[in-house]
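For reference, the structure I am asking about is given below.
All protein chains of the complex are present and in place, except for one that has been dropped.
Naming follows writing order (A and B), and every chain is counted from residue 1.
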Amino acid sequence: MNTSTNLQGLPGVFEEEVSPEGKLRVSFGPQHPGSGHMRIILTINGDIVEDAIPDVGYVHRGVEKMCEYKTYIQNIPHIERPAIHDSAGTTLPYILATEKLLDLSEKVPERAQYIRMLLAEMNRMINHFYFLGILGIFMGHSTVTTWGMGDRELLIETAAMMTGARVTFSFIVPGGVRTDTPHGFEERLLKSCDYLESRVKTYKDYLLENPFARMRMENVGIIKKEDAIAFGLAGPTLRGSGVKSDVRKDEPYLLYDTVEFDVPSYPEGDAMARTKVHIEEIQQSIAIIRQVVGKMKPGPVKIPLRGQIRGKIGDAYARVEGARGMNSYYIISDGQVYPYRVRVNTADSRNLAIMRRVLQGVRVADVPVVHWSLDYWPVAADR
Amino acid sequence: MKITEFVKGFMISVNTGIQHLFRKRMTTMYPETQNYPTLDMYAYDPRKGIAVSGWRGRHYLDMTKCTGCQLCYIACENISEAIEMVPLPETNYPQNKKKIFPAVDYGRCVFCGFCVDACPFYALYMTPVAELSEYDRNDLYYSPYELSKPPAVNPTPRAKEKIDIKRGVYDER
Partner (left out) sequence: MKDEDLLRILKDSLSAYSPVKVDKNRIKISLQAETLHDVAEKIFSIGFNYLHTICATDYPDKQEFELNYIVGSMDDDKRNNIIMLVTRIPKSNPSLRTVSDVWKAAKLEEREEFEMLGVNFLGNDELQKLYLPEDWNEIPPLLKEYKLKRWVDEERNRHGLVIEKVEHEH
């Protein structure tokens, strides 16, 4: 069995073929609803996947190059577009790195930091409900699909109340956030949290206890702890392999050191463990939101920045725990109004590294479940 | 998996499903009810440097305040290039000597609202009107006159949303 991380060996024009030993090579995607904007070239022997080569790049849009041609503010709308499920978690490290270059890190008002935390946690829940929804599609469990999408809608509308947009918020800017919370926002957010907490139990009963869902997810796509670290995996995929790592705890940014929460992790490393991590994280996000709303005091939410922003000459590296794992930005500035170089490092592109290895040996019917449980979103990975 | 575990898990999940038969329907019946999260306009206060939260839909241009300074155009030119400055020689506003006003192409606009943040004269806002679909792409180009029409008041009342742990999220009719 080939266990290298090599993704290559791609034919220019793909043709399905049967080898003399009876192995069939099929293209899984890129239009397949289970594969996203990518394809996996599967070599299957009977029902078992012998090799799976991910072919990525269908949605590469050159974010790193575009960043060099836009000002620090103009970069915000387009860097959050690759990851529409987690636009706050994708923008936040960029903003934190930019603030380091502007010497603003210490000056951001407390209320702005709390609002950023609220938005980041809401976005984490939005992503996790979406995860559960699509997991339902991939397992053929259509009830969970509609529930996940419906519960996500509640949070999206709450976020839209404050930010004015449903998924691409463009809300966090250098110096703070763009607006204060509107009238009735906290009330509705807490109400939604109460409701969603009751839903978490429903998901546990319906998805984690369900014997058919367990049969689909248990013991498939196992990632060992050593592999998870060596391949640099991130987020729920890493924690589902028994590594209790979370940037919010490891290197607290914003005011995460003032709130109490747990980092759920399971040692099994299979698709079920990763799903459990997602569901538990929803609970932890609700706990964080309740603490943050209790701590918020009236005050300024932004340092007004006049004129064009110019970073000081130097570099800055910032990382945050996005919904799908560690997102980080490395920005080099040459003192211009445009960044000199921006390196975007998303959790999705890190989780791609192990896809070939983890798909080897699973059954064809399990490929969608394993693929989705890896928390790999092609658009954010291709950048 | 043991058979007892199987039966127990099966009963739990079926029971959860049955409980949902008695819940209200979550679906919003569009367009009879429109569930906008907010009906406020997104505005920016350049003196304080903070925006006022609201829904970022189509723009509203106050032609009596626009000075034709092109700052919205500059803010947009690297983001989506949706704003163009249009000369309107027939207008006669004292503050706008250059007689140019912004026009927005909604085929390109990404609704980020940074043009509103760039306006120092309280001339540009964003309204809760987001239903901008047209049959022709060119109809998505809004001239300054179209932008300066006040947004139509939403004729359908906003649905009263109820969030209830027992009965679910539903619209009260």
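FYI, a contact is a pair of C-beta atoms (placed from the backbone, for glycine too) under 8 Å apart; a residue touches a chain by one contact, two chains touch by 3 or more.
The model shown is predicted, which means the values in this text are computed figures rather than measured ones.
**Student:** Of the listed residues A:E50, A:E110 or A:E251, which contacts the missing chain in the full complex?
**Tutor:** A:E251
**Student:** Using the touch definition up top, pick the residue from A:T145, A:S285, A:N345 or A:S373 that touches the left-out chain.
**Tutor:** A:N345
**Student:** Just one of A:S285, A:S328 or A:S373 touches the chain that is missing; which is it?
**Tutor:** A:S328
**Student:** So which bits of chain A touch the chain we can't see?
**Tutor:** Those residues of chain A that touch the unshown chain are 5-8, 12, 56-57, 60, 62, 64-66, 69, 100, 229-232, 243, 245, 249-251, 315-317, 319, 326, 328, 330, 332, 336, 338, 340-341, 343, 345, 349-350, 352-353, 382-383.
Basically, only the chains that are shown with their structure count from here on.
**Student:** Can you give the whole-Å distance between the Cα centres of chain A and chain B?
**Tutor:** The mean C-alpha positions of chain A and chain B differ by 25 Å.
**Student:** Flag every residue of chain A that touches chain B in the complex, lowest number first.
**Tutor:** So the residues of chain A touching chain B come out as 69-71, 73-74, 76-78, 143, 150, 153-154, 157-158, 160-165, 168, 170, 178-182, 188, 191-192, 194-195, 198, 202, 205-206, 209-211, 214-215, 300-305.
**Student:** Taking the touch rule as given, give the residues of chain B at its contact with chain A in the complex, in rising order.
**Tutor:** 1, 5-6, 8-10, 12-13, 15-17, 26, 35, 37-38, 40, 42, 48-56, 75, 78-80, 110-114, 117, 126, 163-165, 169
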